[in-house]
Structure formats: structure tokens, C-alpha cells
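Missing here is one protein chain; the remaining ones are kept as they sit in the complex.
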Amino acid sequence: MKGDTPGALGLRLWGRGMSPTYARADSSGLGERRRSRQKAMNSDKIDQIINTHQGQASSLIQVLMEIQEVNHWLPREVLEKVSEQLEVPLSRVLRIATIYKTFSLTPKGRHEVHICTGTACKVRGAQRVLDKVQNLTGIKPGETDMDDKFSLETVNCQGCCTLGPMMQIDGKTHSRMSPAEIADALKKYE
Amino acid sequence: MPRINSAAELEELRKSILAQKDPDKPCIAICAGASCLGLGNDKVISAFEEELRKQSLEAKVDIRATGCHGFCEKGPSVVIYPEEICYLQVTPADVPEIIAQTVIGKKVIDRLIYTDPNTGAKVAQQSEIPFYKNQTRLLIGNSPKINPKNIDDYLAMGGYAALAKALFEMSPQEVLGEIKLANLRGRGGGGFPAGSKWETARNAPGEEKYVIVNAHEGEPGAFMDRALFTGNPHLVLEGLIIGAYTIGSGQGFIYTRHDTPVLRENIDLALAQAKEYGLLGDNILGSGFDFNVEVHLDVGIFVSGESSALMRSIEGKAPEPRPKYIRTSVSGVWDRPTNLNNVETWANVPQIINQGSQWYSSIGTERSKGTKLISLSGNICNSGVVEVPMGTSLKDIVYDFGGGIPNGKQLKAVHFGGPMGGSIPASLIDNPLDFDVLTKLGASLGAGDMLVLDEDICMVDLARFFLEFLSGESCGKCVPCREGIRQMLKILTNISTGKGKEGDIELLEDLAEVVSEAALCSLGRSVAKPLLSMLKYFRDEFEAHIKEKRCPALYCTRS
Partner (left out) sequence: MSKIILIIDGKEVEANEGMTILQAAQSVGIVIPTLCHHELLEPYGGCRLCTVEAEVRGRTKLVAACLYPVEKDLIVRTKSQQVDKIRKMILELLLAHAPDSRELQDLAKEYGADKNRFGKEPSFCIHCGLCVRYCAEVTKKNAICFIDKGTTREISFIPEIAAKECWNCKECFSLCPTEALQAAFVLAQALAFPAPTE
């Protein structure tokens, strides 16, 4: 029974240097492969971001956000470096990195699919869009597919409710989507 | 840019800006609000730029990307000045024709103007379109006329005159008096009188005090603050500086979302330009008053819009709320007196100073003054941003401005305030837009987001949806909120999947009561509000799900 607790699942994977979120998405060992591929992250840029905020504990959220923007995810070793350089305990770095939806502790696929599940999109049929995308990609929100092609996330209201139901792929907006249009939209991505 | 050192120099500058503007020069104002951009207005903007270049008209025709005009439903929207001809649903293919026919030929293209869906009548001028015509656009009305990236446009419209008036003609005490007399109430959701809040912060002991613009706008379906702030950032900034002067604060913060790149860019530019003119920074307008502003960003959690959680974020800590047994006006950021208001509240300040509290309090109802921005979304013909005087009936908002319910469906309810608000059934929509009336009906106005629901919406499912949203957006610190949400969500999921049982409604009510009384912060104490309002007005729907295993709206699937 103990093994089934969410804590246990999360921690097994913390231990392997991964995140609980990742754990839930993938427990097949695929992570190792993906992590090694992601070694070529933008280290210089990351160092640059961290260095400009050295010793500034109050810049923690800003620093993580800038790293997320250039690297699309926050590798464990980067979090450790942030903790050292900003002089913030690693526990607080992890706390911040796991509380905000924007931060990802796992690598993303080549294309990021965001589906708005705000109220207006919901009443205009966001669930049907989400179902269809899940169907076509085989992944659930928070997951990345086996080919590292798509990562799927639901996002909160984007403030363009007239476009609902709305989906964004790599930042490009697809508005007033019918389930039929989704397959065409996804096909365009390699 | 020259630095302005006095009120007289500000007026000089304003004159020189106006002198350079030719009122007859054609200008193409293209809406670059979130919805219009999503509908492809970025391509329309480039098409106009390209076409003007091709025809070597760049010197003869101005072009500006503006903030949201409001009529999002019919975007992308383009207005040609000076005639103010409004074209809707514009595509890049229409661009050469617009330039040839309208900008040069001064002729209206019938195909692109507004057509009344009922009468078929055509309307060319933006301000004559029924959607705009009956609004009172005190706050957002200038957005189509302003390039938010250029402070001179704001100055040309009389911008920063209120700041000069406050700094040179009024004492902080007098400014405070005006705000209190105007009875300006907070637009963020609480409806708390801004003047009292300012006064508490002003009188609180301590040298260092802070003022904050809350531009988090995390409620799903709320987008009016983003529209206003993106389209007219200096209006908010001017209000903030006046507030800082009144309260005695030297440092301000703007807290907004990271996922609104245009807003971020416009805020940064506005701050930089205001600083260069000496409207921000040291010795503002030569008055001796110093004030600086920093921007902080939320990176994706709803609870960080709660004022004490927001303040923890500014300190670089996890956004966990703190109990406000000592008010944040007395002990906020770094335990110093901090006054927080939302975007729309600050934006109201300059006009109150310019035109006086008496003028301001002539608009609205007895206890809710001024206009209110409403973002209309959901099952409504015209989604968009509407500005109306307080006291306008909800019915007028839905039918006159919103154009009614699409697809021949019936109105079921309107929902205000998202996951912390409440629903009002169609039978009660003759009620006015008013802080206290709505609260009495069990649906607080919230930030002004009005979600319109048609007969196909299942209220059980909607209550479940809001709790599902909150389960991932609360901080999870206190037991009533975290566990209360967990259990209410479980019960509602059961009810909506046909597994509800006798006693579930009573258990939900018990949970709602405890969460509302014992949770740590205002978010926690509000999470049960939507559910309670739906149980109040749509109890039979919950009962049908439980007793008859039937969803009256035919939405819920049962296994």
C-alpha cells in the first residue's frame, strides 16, 4: 500500500534526479534517453542569466522564468546551480519550481500544444478538442510522446475568449476549432 | 526626449506634440488586442505596412497597432481615421482595397463594415456601431486612438495633466479627499473603498511604503484589465503615481502575468518613456517627489493574484497567502505598509482628479460609482470588452451589448467572478450591475468577468469544473481549502457521472460552510461560492442527477 502513495511515486523519481510530474507521465525509463539527448542545452545562456542575478534571493522566480524561456525546461543541475549562485536553499528552489505551471522539470517535445481550458473555451467545447488531441497524439496533458514530437498541456484562460475553443501550437493560435480541424492542424508539424 | 521639469513645461510639450499632428492625415488603427491577434491581425498589420511601402505612402499615412477596441467577436478590427471608418473581420487580402478605396479614395467599402444582424442596416463609423454607441467608454474609449508604445499619443490626449494637478495644486490630503468623496471602490473583486485603503496605508507608521498594480487577472474569462493595460498603459501608470504621491510611497510594483508578451512589452516601454520625460524616477516634473516602479511576473498559479500571496511573490518567495489579521495596508511587502489596487481601479484615478469627485459620483448607482469594464464571454453573440455605467441592467449587457444568445438558444444564467464568484439565473437578470446587489444575489461582481450560459450548460458540471480548476490553483497550505476542494470535487464528480447518492447535497453544504469560514485566505474562503450559488438557484438540477440519474441539460455522460 505504501508504494502506491503519491509521495512514494514522486520520490522514487526525485531520487533518480527527475520530477514527480515527469514520473506520472512516464515511468518506462524513456526519461534516461530523453535526458541524455537534452544535454545540449543552452548552458552559456543559462550561466549568463544566473550570473546577472548572483546573490539576489528575491530574483529567484525571475531567474527560473528566464531559464524556462530559453531552455524550455529546468534540469536538476541547473536548479542546483541557481540555488548556489542566488544563495537560496535548494528546498525553496524546488518549491518554486513545482508550484508554478509554467516551469517544467522535464524536457519538452519539439512542438508544444497548449489547449485553453478556461471557462469560456469550456462552454464552447474545449473538452472535445482536448479529447481529440489526446486521441491523435496518444498523450495526456503534462506528457510528451514517444517520438518527442508533441508535448501537451492545458492552459488557463488566455484572455481571448472569443476565439474559443482555442489551441496554440508553438505559440501559433488556432481559434474556434472544430474537432475535425484539429487533425489537419497537427499534421503540419514534423 | 527632453526631461520635463515643471507643469508649464509639460503643457509646452503637449502643445508641441499637438502642433506636429495633422488631424486630417489618414491613420490606420489596427487592433492588436489578444483576440484580434489570434484571429490574424498580425498578418493584417504587416500587410498594411507592406502595401504602404509598395505605394510609397509611408510619409502620407500613419499606421498604429493599438490595444483592444472591445468588439472582439468581429475581429480583426481596423479603423481608418480621420473618418473613423471601422472595418471588421479584415483579412490581409482586403488591405490593398482598403488603401485604394478608403484611405486614398475616401470611400466606404460596404462589404467590410458592420451589418446589423436583425435589420441589415450598415454602419460605417466605429462609434455609431450599436455595440459601441451605448457604452460609456471613459476608460477604454481612447484605446483605438492611442499607440500604446508611444507616450506622446497619451500626452496628446491630455495625459499626465492629472498628475501635474495633483503634484502642484493639491496636497496629498486633498487628493485623498477627492478619492474618498468619489467613493471609488476596488475593481479587483472586493469592492473595498479605495480611499479608505489609501488612508490606512498613508497613516500607517513607517518611512518606506509601497503601491502595487495588481494586473494578475487570473480569473478565467476575465480579460478587460489586460485589454485596458495593454492598450493604454500610461493611464494606469498615471493613476499609480498619483496614488504613490498621496500615500507617500517611493516604490511601486506592477504584478502581471508572464504569458502576455505584448502587455509586458508595453509596460516596459511605458515605464522607460515616462522615466525619460521625468514623469517617473527622481524629482518628478521638478516637484521633488521621487517614485520608481518595478515589474514582477506571475508564472502560472491563480492564488498569486490574492494580495498577500502576490506580496510574497514580490519578495521572491512561494505565493502562499498570509492571514490579514494585520492589514497589508499596514504590513505588506517586507512587512511594510503596502497599498494594492487592480488595474481598473488605478485607471479611474486620473479622471477623478481631472474632473472632480462630484462629476465622478454622478455616474453609477448610490453606492457603486463610475463605469465598469465587463468582459463578456461564453454563449454570447458578441464576446468582447464592454464599458458601462454601474447600475446598467444585466439584461441590457447580455442583449443590447452582447447581442443575445447565439444559435437560437435560451439564456440560462450569467456567471460573475469565475471560480470565486457566482451564477445568477435568467429570471433575475433585470437586476443592475452593482457591487452590493450582486453580492446579495450570491454572485459577487468579481473583476467584472461575465460568463453567459445557455440552456445546454449543466450547472453540476460547471460547479465541478471550477473546483477542478481550483484544485490545481490553490496553494494547498491550509486544510479547509485543500481538503475541502478535494472532497467537494470528488462528490461533484460522482454526481455528474451518475454516482451521486442521497445526502451528497447536504454534505456539500457542510463542506462549503466550513471552507468559507475556516480557510486561511480570501481565495480559500471563496472557493465554495460558485457551488453555493448554483445550489441556491439550480438545486433541482443537482437533485435530478442524484435521484433520477439524469442530466437535465443532457450534458453529463453517465457510465
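A and B label the chains in the order they appear, each numbered from 1.
Quick note on the criterion: a residue touches a chain if its C-beta (ideal position, glycine included) is under 8 Å from a C-beta of that chain, and two chains touch if they have at least 3 such contacts.
As the structure is a computational prediction, the values presented were derived from the model and not from experiment.
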Given that one chain is not shown, what are the shown chains it touches? A, B
With the missing chain put back, one of B:485, B:508, B:528 or B:553 would touch it. Which one? B:485
Which of B:27, B:88, B:511 or B:546 sits in contact with the chain that's absent? B:511
Would you indicate which residue among A:49, A:65, A:86 or A:99 is in contact with the undisplayed chain? A:99
Touching residue (missing chain; options B:475, B:508, B:532 or B:551): B:475
In the complete complex, which positions of chain B touch the hidden chain? 301, 303, 318, 323, 325-326, 470-480, 482-487, 489-490, 510-511, 513-514, 517-520
Which parts of chain A face the unshown chain closely enough to count as touching? 1-2, 4-8, 10-12, 14-17, 20-21, 76-77, 80, 89-92, 94-95, 98-99
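Throughout what follows, only the chains that are shown with their structure count from here on.
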Distance-wise, how many Å sit between the C-alpha centres of chain A and chain B, to the nearest whole number? 28
If you look only at chain A, which of its residues touch chain B in the complex? 57-62, 64-65, 68, 88, 92, 95-96, 99-103, 117-120, 122-124, 155-164, 166, 173, 175
Per the contact definition, I'd like the list of chain B residues that touch chain A in the complex. 33-35, 37-39, 72-73, 75, 217-223, 226-227, 258-260, 296-302, 313-319, 375, 377-379, 383-384, 415, 418, 451, 453, 457, 462, 465-466, 469, 472-473, 475
